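Have a look at this one before I ask anything.
Missing here is one protein chain; the remaining ones are kept as they sit in the complex.
Coming up: subunit A.
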Amino acid sequence: MYAKTMLRRPEADRLPVPTALNRRDILKAGGAGALVIGVLIRGGRAYAEEAAGGGKAIAPVAGDPPRPNAFVRIAPDNTVTVIVKHLDKGQGVTTGLPTIVAEELDADWGQMRAEFAPANAQLYNNTDFGPIQGTGGSSSVHNSWTQLRKAGAAARAMLIAAAVDEWKVPATEVTVEKGVLRHKSGKQATFGELAAKAAQQPVPPEVHLKDPKDFTLIGTKLHRIDHIVKTNGTAIYALDIRRPNMLTAVLQRPTRFGGTVKSVDDKAARAIKGVVDVVTVPQGVAVLAENTWAARQGRDALKIEWDDSKAEMRSSAEMLADYKKLAATRGSIAAKAGDAEQALGSSGKVVKAEFTFPYLAHAPMEPLNATVERAADGSYDFYAGSQFPTIEQAVAAATLGVTPDKVRIKTVWAGGSFGRRATPNGDYFGELAAIMAKTDQKRPIHLVYTREDDIKGGRYRPMFYHAMEAALDTNGGIAAWHHRLVGQSFMKGTAFEPVMFKEGVDATAVEGVADMPYAIPNLLVEWHDAPSPVSTLWWRSVGHSHTAQAVEVMMDDLAHAAAKNPVDFRLALLKDHPRHVGVLKLAAEKAGFGKTMPAGQGQGVAVHESFNTYVAMVADVTVKDSNVKVDRITIAVDCGIPINPDVIRAQMEGGAGYGLGAALRNQITFDKGIVDQANFDTYEPLRMSDMPVIDVHIVPSAEAPTGVGEPGVPPVAPAVSNAVFAATGKRLRSLPFDFDSLKGA
């Protein structure tokens, strides 16, 4: 779901023409004085459900589920609540999506609220993905844009109709501004005052969407909706869920991927004060206790014998050797134009390079966790920072032996994800459900990961090896490019495989190479799967997290070989890609790219599109012996219409920081199948002293908006790598950077 193949671009919905609405596409229901508007996504079932559920107010209290398919709720207290179908794990969708609604509604920003939607694919489908509800691929704003504009515009029209009814004036004479409706006679009313009456109005057959030039909120600085609750300790994350009589569970997973439990001696564990139960599930052995401390002590006291007969037993060096062997053979073809092999054989200047990329943990600040509680009627409530609610609902239901409608998912703030909370098999929900099923189910259970569980727990960005050869033509362009990638597919064997595989190639493994924008007449891209019991997953920017480094460092090598300025060299090959050109020129200009730098300093550039957002970066570095300090990163981003420029800047800052941290020193390695790293002392995150000054520039655009959560990651490593080359003449190709190789530079 992160790949472009699933990201169908919407029609450019930016003209101020009245947008025809199927009457049944807009749903409304009044009740308890609230106006509720939703846009039907597909089919008639949601409408029927909405009608059947009509009249019940969406109470803003925990435990009371919001009514299905309501995107907008206007309450008598004058708050406007947007039901957000996506998880906010920091990227700011609970600010961005309400901004879209508020804009079309002409609401005041201060009256906007956000609430996470329940699990229901019929109602809260991600329209980029297919029939599931989920967050990823930087798709939240992109797939909600039209949906929420219509929802906001319809609510506004119904409020006006209510005012017309009340005031007996023509609709054309009613104005709406900052949450207040007015008539020239002096009459005025707030949204809250008219909410009940508006709910009685017919749904408009068509709505008029604003001309972007009339936007008053979109494109302006608005505070994040969560800027207060996240600074005073009151924001509730999944780890903060407390249910009456709740047990805390920690799970001892196999020490090697692919291992299983052979035998368990839990006598010592059960003797720990506070330990209540020890249960064995397919995923490992769980200790349930009165609190986290007791649970952890109990787990430390377990004696488990593992069956490693099907486990990964290799060390990292052996894996890499296997990858290199594969790379010496033909792989499945991901892209082909002309005859790259023939052209390479007959070209003059050929550049060869190889890159290795390690397994990477996501390491969100809040470790994975979820709580389950069984209700008196045999249904279940799950509390989590749920990123794929409908998948997790299905997995939990199947494990607990109930139908999905018996599983409610209550989504709360998530302390980061970077891809980790979204899994094709709902992994930690499955673990929790399996543990619950092994108990008498009388007490709620909170399954928590420790940091060690997180770092050692797999679902890593896969290890990759790239072998490349490219040749210049006589005009300073690129004659040929041959690229082989070896790395594990995390799509294979999942429900996503049929969609993500194209002619035997996992699109997420080769994205960013197979579809690179540069004009290259002879191109061959091949991929080998490298299966292993080690579990892997998308990691912020997915395939782009390695392909951008390989492509953009190779481009720098080629520019150098052609004795060209790296920006000019790229521009000449990007003639049909104006948005790449736009960000590249802007970043270069703002950074003063090409200026003379003192000895030991250098600038490097990279440009990369991911998830239909275009980002260019220029890194300024200072190198002293083998110490590299990244001083500044100048970023230009084109993500279509900028909804909230400050959130865009924040995501560029954060994306660059996340990518930089990994490039500087993160890797998961194996010693005979055992992960070497365990916590933040051995998997060291970026710290404040590593953080460069970041300067973000947003390209003005009238294109439909696209996401910003991931696209800030890919260009940072190659920009830094190219800057180090400019400073030292030495190449840092593989990640994490081998700074020792710079000694004596």
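Just so we're on the same page, contacts are C-beta pairs under 8 Å (C-beta built on N, C-alpha and C of every residue); 3 or more make two chains touch, one makes a residue touch a chain; residues count from 1.
Here is the rule we use: contacts and distances are computed from a predicted model.
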Look at the options "Imidazole glycerol phosphate synthase subunit HisH", "RsbT co-antagonist protein RsbR", "Branched-chain amino acid ABC transporter permease" or "(2Fe-2S)-binding protein" and return the one that UniProt uses as the protein name of the missing chain. "(2Fe-2S)-binding protein"
Identify the residue among A:E115, A:D240 or A:E354 that touches the chain left out of the display. A:D240
Sole contact to the chain not displayed, among A:G96, A:P389, A:G416 or A:G430: A:G416
Write down which of A:D473, A:D646 or A:E703 is the residue touching the left-out chain. A:D646
Among A:A271, A:A321, A:A375 or A:V693, exactly one should touch the missing chain; which is it? A:V693
For subunit A, the residues touching the chain missing from this view: 89-92, 223-224, 226-237, 239-240, 242, 248, 273, 291-294, 363-367, 413-416, 418, 450-451, 646-647, 650, 653-654, 656-658, 660-661, 679-681, 685-689, 691, 693-694
